[in-house]
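A single protein chain has been removed from this complex, and every other one stays in its place.
Chains here go by letter, A, B, C, D, E, F and G, matching the order in which they are written, and residues are numbered from 1 within each.
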Amino acid sequence: MAVDEQLKSEMARQGIVVTSLQELYNWGRRSSVWPMNFGLACCAIEMIATTMARWDMARFGAEVFRPSPRQADLLIVSGTVTKKMAPQVVRLYNQMPEPRYVIAMGACAISGGPFKQGYNVLKGIDRYIPVDVHIPGCPPRPEALLQAFIELQKKIDAQPLTGEGRPRFLDVDAQGEFPVPEPGEHDLEPTSNKGVWTVPVVIK
Amino acid sequence: MSFVFYILAAITLAGGLAAVLLKNMVHCALAVSIAFAGLAFLFLGLDAQFAGFAQILVYVGAVAILVVFAILLTRSSDTPKDGGVFSRTWLAGLVVAAAVFAVIGWAVLSSVGGLPHEAAVPTVTVLQIGQALMGPYVLPLEIVALLLTVATIGAVIVAIHEKEDAK
Amino acid sequence: MKTVEEIKAAIEAAVPGAGVEVVHNPGPSGQHSLRLDPSHAVEVAKFLRSDAELAFDFLSNVTGVDWPDREVTEKVRVTRPVTRTVDGVEQTVEETVEETRKHVERGCLEVVFHLFSIEKKHGPLVLRMRTVNRTDQVELPSLTPVWRSAEFQEREIFDLYGVVFKGHPDLRRILMWEGFKDHPMRRDYVEPDDFDYEPTAHDEVLARAKAHQAALQAAAVGHEGTGAD
Amino acid sequence: MLGEGILKGLAETARNFVGSYVSKERLTTVEYPEQRIAPIEATRDFPFLVYDGKDWDAGLRCVACQICEKECPPKCIFIEKSKDKKPDAVGKQQFYPARFDIDISVCMSCQICVEVCPFDAIKMNTEFELSTTDRFGGLLLDRQQLAKSNEYYHEIHPTEASGVDARLAAERAAAEAKAKAAAEAAAAKAAAAAASSAAKPAGGEA
Amino acid sequence: MTPLAGYLLVAALLFAIGLAGALTRRNAILVLIGIELMLNAANLNLIAFWRYGPHPEALTGMMFAIFSIAVAAAEAAVGLGLVISIHRHAQTADLDEMNRMKG
Amino acid sequence: MTKIGTKLGFGRKKKPEGWNRPPVIEQTSEGELLEVAMGPHHPSTHGVFRMNLALDGERVIRLKPEFGYLHRNHEKLGEGQSYLASMPYTDRLDYLCSLTNNWAYALAVEKLTGQQVPERAEYLRVILSELTRFQNHAGTIGFLMQDMGCSGTPLMYAFREREKILDLFEELTGSRMMCNYMRFGGCRVDATPAWLDATRKVVAGLPAFLDEFEALLRSNEILMARTQGVGILPPDLAVNAGITGPLLRASGVNYDIRKVDHYGIYDRFNFKVPLGDHGDVYDRFMIRMLEMRESLKILDQALKEIPGGPVVDPKAKIRGFRPKPGEAYGRIESPKGELGFYLISDGGPNPYRYRVRPPSLINLTVLEDMSLGQNVADVVLILGSVDIVMGEVDR
Amino acid sequence: MVEKLDQIFVLLSHWLVGFLPAGLQQAAGIVIGVVVIVCLYPALFALAVLMERKGLGRMQNRYGPNRVGPYGILQPIADGIKSLTKEDIVPLSADSAVHFLAPIVVVVASFMGFAVLPMGRNMVLVDMDAGLLFYFAMGASTELAVFMAGWSSRNKYSLLGAMRAVAQMISYEVPLLLSSVAVVMITGSLSLTKIVSAQNAYTGIFPHWYIFTPWGFAGFLMYAISTTAETNRSPFDLPEGESEIVAGYHTEYSGFKFALFFLGEYVAMFSISGLGTTLFLGGWSAPFSFLTWIPSWIWFFSKLMLSICVFIWLRGTLPRLRQDQLMNFAWKFVLPLSLINLLVAALWRFLGEGWQRWVFCSAILLIAYVFMGLQEARSDHFGPRSYRYAE
Partner (left out) sequence: MSDMVSTPYFSLAILFFAALGFGLAPLGLAWLWGRVFAPPKPNAIKNAIYECGLESKGDAWVQFNSAYYLYAIIFLIFDVEAVFLLPFAVAFTGLGAAACLAMLVFVLMLVEGLAWAWAKGVLTWA
């Protein structure tokens, strides 16, 4: 339940109730992240391995793999998202209730990875949906997924309940719908969701 | 006549009314199970504990399920598209029903004075019912058994799909 | 197993006019193949499956190969009349010149079949078939009625190469979505340009990514400009 | 007997349940952030650049030959060759990578860059805790992030690293020997030349 | 008003509702539901009369009610079975339509 | 085709022409058809496979598989890069068995170039591919049980052993799953004696695991009731539809490429091919179970006999690899069936045509035939018993 | 002292009520009882969920949740907070009113059963003459609730799941009822308190629990099977069989509505195991006469948790049945056997004391079991197989 000090003092102004409510809320959220039973490709096997006895994701209370997006909190995009699959992934993400998180697991999910030169491969799922944590690797080791999970927990912990820095789902005005791309004649249309994905202007 | 009676009566009647008025058939089935449950509670109010629970067991637990299945089987769950959930002769039906109610209601109300006011609270145990069933009512019991068996066979024959043709 | 030549003879004995050609494989694998005439392919296939000695009951692999139109450059010596002004008088003179001539060799789509026999435990026998060209006459007979295993693989070739298999029971796209307009495994397929963020690009991809980046930057600047207005 | 197989199965799970309290074999969990599995030497994750000595910039073995860039299957390496040359560990003048980027959001950890590198300059790391919330900043590793000391290399792949060191030492020795020989030869030649030149005038004189 | 009269009135009202439903609705299943409601109203009467009658210890009304429940259940089973069977042939559970098809 | 079981209508009657189309099921009850899509996100489809089902109650009347949700353009990528660069991509085909994929590809390239493989490398290949087969079969059974609703226990046990094998892979090749280990003309690195000892130890422990697995599953009444007589695949159809691997052998057809082609050095080992008589899901489950035991036999022999020597052909080139023009089709018995690579070389550094013959995809040809008329819950099992990996199906 | 400890909750309640005016005392006592039920079982639910996750973990060679709070004990609370703050999604085409009501009906119906369960000596909310009938009447309403959930979602998987659930629940309700009837026949009462006190006697040190009679043992097995099916637990968890129909009837439920289904399932499990304990395992009575000094409520709850452990154990081991097999099993195996069990229970009384009745009754049941078992196996053509090998 670590809230950094600066945030805490700021919260103190809003009242101790909100602060402790926030702590409780964040603690509850991060301690009970139910992933969706969703595997795409190679990384899905490592994801399954993570839930298995050797690594046991259940220790974090995250073994409750829900088959229905309605009950899931976390979408682990584990593997290559092809252009044929992307609309489905985006729709599934849309159908999850807030608060929802996304881990892009493996090179393919982040950027298309080794398959990015292919005509049917989406170059990163973050073109359509906001990704919280990226795990590089092809596939990442189970420990890497666990580390990403801890990273996600840290991120959740740092999210304030009210005020400026609050996450998207606590904000009335923020975007709540992520349009599903349509398969076109040659490519997906649109090729990215401009509200989510902006290309960094400078290439190193 | 406590207010509990009024509440239960209201629930029962509302359930019944909803069951005959609602458009969606499944809603009707759910409403009628509320009416059945309300009736069961009225039975309880009348110190007929066994009958009340039996009512819930049979009506809410089984008949309602049967009705729901029948609705799904006949694809009546959609609200009909071409308007009108009521029969073309609905007005006549309503008039008849109102007339019947008027007659019965009048009869009840006019005989209010003559009706017994309060009786001693009977304590009926299940044991007594059992003994009665095995004693004076043993013949009706057997007849009911026969009836139920016949009803099973009859209902199954009626409802069964012509599997024999395939075989 | 019999050699390809023997099989060819057997086929020609069984299916008159089959038009089978032996295609020699120069590599060390020694898997020579038979090119079938599409019009007799199904009969030949049935023969190969049912012949007691060959008994190729197992069609393992079906695949397409794209041979695009090739520009063949050759040097030809040509003799032609040339009008020339010699001493103020126009004359027609026969002259022999060496000329570089380019002509386009028509490409085709080829389908390759690998047959094995489970009963006799031999194989592979490689069969090939070619379409007339790559654009409009791309029909070949389907071997799915003979070997069911061709079903998905022929669909795949239809999807990725655009070979139309006549007699296939369910010829739809299999890997790409319905409504996709191209045949991506063809060699002249142009991939959709979606290289937006390519920090380590090379060559062609780099050029594309740069173009993209420039466009985006321009758009961003333009956007800011309008925003300032 | 109906139910026998079910009972057998129940006994099996019960054995595992009880076993999980007594035997390590039946409780295989490694509690990750605190416990880790014993490091496996051959493990590979992402490439890094080896440097010798203390200064990462000066000690990089990479000479920007760009073979790995060409051979990398997913094309995740980007190298910009320097204009000038710097002396390498041996002291030979070499190009060096002015830029060396690896996009680990693309890298498939295939180790082909390591195999094709003729200079033992690029090796595979074992570090896997690279998850980040920063898509663009966190996953593009530049020269400095990639540079790891030879000591680090020894730490993670001791056997392989000592092999490489031995080979390099041998090469270096060979190079030195060659250089020495060359120098000697040159010296000898020079001496001979000097001698001959010394002799020439003499001869000329003679 | 005596309690008995209250129960009787409720029963009468329920009966009327059931009757109205049975007479006005087009769907055969709903007609059956109406009939069930009417049967239940009668059951309520039976129990009310038993409770306020002269000899509640004789259990007559109560036993009748229990038997009635059983009979009504059997009726429901057969009735709904009939509806399903008719639906299979006529492809409708609409009584008006069934009539139309008949005539 | 050797002797074929005769139980359950397993006749060898030749069917009339056109028999190989899936039967059309006439709808018998009066319920309407429920059109359900299973997948691409569905817990039972092992990835992103999709089946369009038409259900009558719970009975399957129509089933149309739909692919391509993981079509990663493997073949196109293979044609655009060097022979060696395709090797790590083959790992990602059937991502549960990267080493057998490696082998198949290496074999095809070796056929294309006529390269020789040193003996030690052959032994290592056999050891690794049998370990791969073991972990794949264990995992498949685990996933099958998961589909059957086992709350993960058999899968966990399978993965417990799989982790041990993966540790061996990692120790030798550097990666748990994407080994990228084999090279044209041998293997990338040599196995140390310590690794061989560790492998011997792990292999010695595996029979105990199999015993445990069998106690848990083999005679379980629910499992038998669920799987026996479900998804029957007659041998005629299996052969005609190009089915390979355990699926084919469960139908009683004796065809194991290790025995037929004797690729590598498989003719040196003493092992048998288990065959099923019924061709149903239970047979497929049991054939995998028994094949694991046979794999252990091979492993025992290979680990005992492994000779010394180099692991890679010293003439083999890593860079500048340009096979002469020609073509080759190389195939092996992968855990899923016949995995073949078809390569055409035009003399350049990249293959002109690079084709993978995916056993998973072709084994799915008969999914519809096996599933029609079955319960929807059976379809899940049938799919699980086919053992598909989408990376290979869609490539 | 022992007596006091046994009655500690009763005394506590009396003491608390004592502060109130006399007219309210009775009502307040009832309210306290109700509050205890409504608070205790959700707490037990949390415990059971944790136990299940950890127990399954141990069966699968891992730890299970152990990081949220010491030893992971706060895990259920975190899950609760998370569910509470999750967005609630109701599909647009769903029937929103019914969609909303379904989880509430599930919870209410599963709580109502506790009214008649004696949780210790003198610890029962209402001791009704028709207690058992009341219990089953309440249990019957769950079926409707499940149907409501599945139908109102208008999702194909939900509807399939709901139809499966309803078919399954009605099929297993009959053997459930019949196996309880055997107990009633011997006890002669529908009141659960009386059923417990009838078993609270000892021969030597051994109790007179019904499970220790042939008909009771068979009845208990039938009851246990039906219970597992009624609560949709593995191996009868078809209605939510995720490998086939995603999440069954609660596919479209999110947030706390889903949690309510989850809670309803567990509370129903508690109540139905409580009933089983009461009917066959002597309720709150001690297993040996020399252990009677341990408070009765401890016995009741330990028996309850033990049965939950068995549920978990089954879940960790068994695969799922198929719909047709499930139905066949109910109607062609469990139901006939429980009917035979009724006959055996009657014989038990008529044969009188003595060894004959033990032999006779056991023999009938055993023969019936073997016969029916063979029948079952034969009708599905299953059995162990042998395999041939090719070289």
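The rule we apply is simple: contacts are C-beta pairs under 8 Å (C-beta built on N, C-alpha and C of every residue); 3 or more make two chains touch, one makes a residue touch a chain.
Everything numeric in this text was worked out from a predicted model, so none of it was measured.
Undergrad: Among the options G:251, G:285, G:317 or G:341, which residue touches the chain absent from this view?
TA: Spelled out, the listed residue whose C-beta touches the missing chain is G:251.
Undergrad: Can you work out which residue in G:190, G:344 or G:368 touches the chain that's missing from view?
TA: Candidates G:190, G:344 or G:368; residue touching the omitted chain: G:190.
Undergrad: Which one, G:34, G:47, G:351 or G:372, makes contact with the chain that was left out?
TA: Answering carefully, the residue with contact to the hidden chain is G:34.
Undergrad: In the complete assembly, which of B:48, B:70 or B:97 touches the absent chain?
TA: Going through B:48, B:70 or B:97 one by one, B:70 is the residue touching the chain not shown.
Undergrad: Give me the chain B residues in contact with the hidden chain, please.
TA: Touching the missing chain: residues 2, 4, 44-45, 50, 54, 57-58, 61-63, 65-66, 69-70, 72-75, 77-78, 125-127, 129-131, 133-135, 138, 141-142, 144-146, 148-149, 151-153, 155-156, 159-161, 163.
Undergrad: Which residues does chain F use to touch the chain missing from this display?
TA: Counting over the whole complex, chain F touches the hidden chain at residues 28-42, 50, 56-59.
Undergrad: For chain A, which residues reach the chain that was dropped from this view?
TA: 25, 68-70, 88-89, 91-92, 94-95, 97-99, 161-162, 169-172, 176-180
Here is the rule we use: only the chains that are shown with their structure count from here on.
Undergrad: What whole-Å value do you get for the distance between chain A and chain D if each is reduced to the mean of its CA atoms?
TA: 33
Undergrad: Which residues of chain F are in contact with two or more other chains?
TA: 30, 42-43, 68, 71, 73, 76, 88-89, 92, 153, 156-157, 160, 163, 178, 216, 218-224, 394
Undergrad: By the touch rule stated above, which residues of chain E touch at least two different other chains?
TA: Counting only residues that touch two or more other chains, chain E contributes 88.
Undergrad: Going by the contact rule set out above, which residues of chain G touch chain B in the complex?
TA: Per the stated touch rule, the residues are 95, 98, 128-130, 133-134, 136-141, 143-144, 147-148, 151, 163, 166, 170, 173, 188-190.
Undergrad: Within their complex, state which residues of chain F touch chain D.
TA: Result: residues 81-82, 84-89, 91-92, 153, 157, 160, 163, 167, 170-175, 178, 180, 188-189, 212, 215-224, 318-319 of chain F touch chain D.
Undergrad: What part of chain D is in contact with chain C in the complex they form?
TA: 69, 75-78, 101-103, 106, 136, 140
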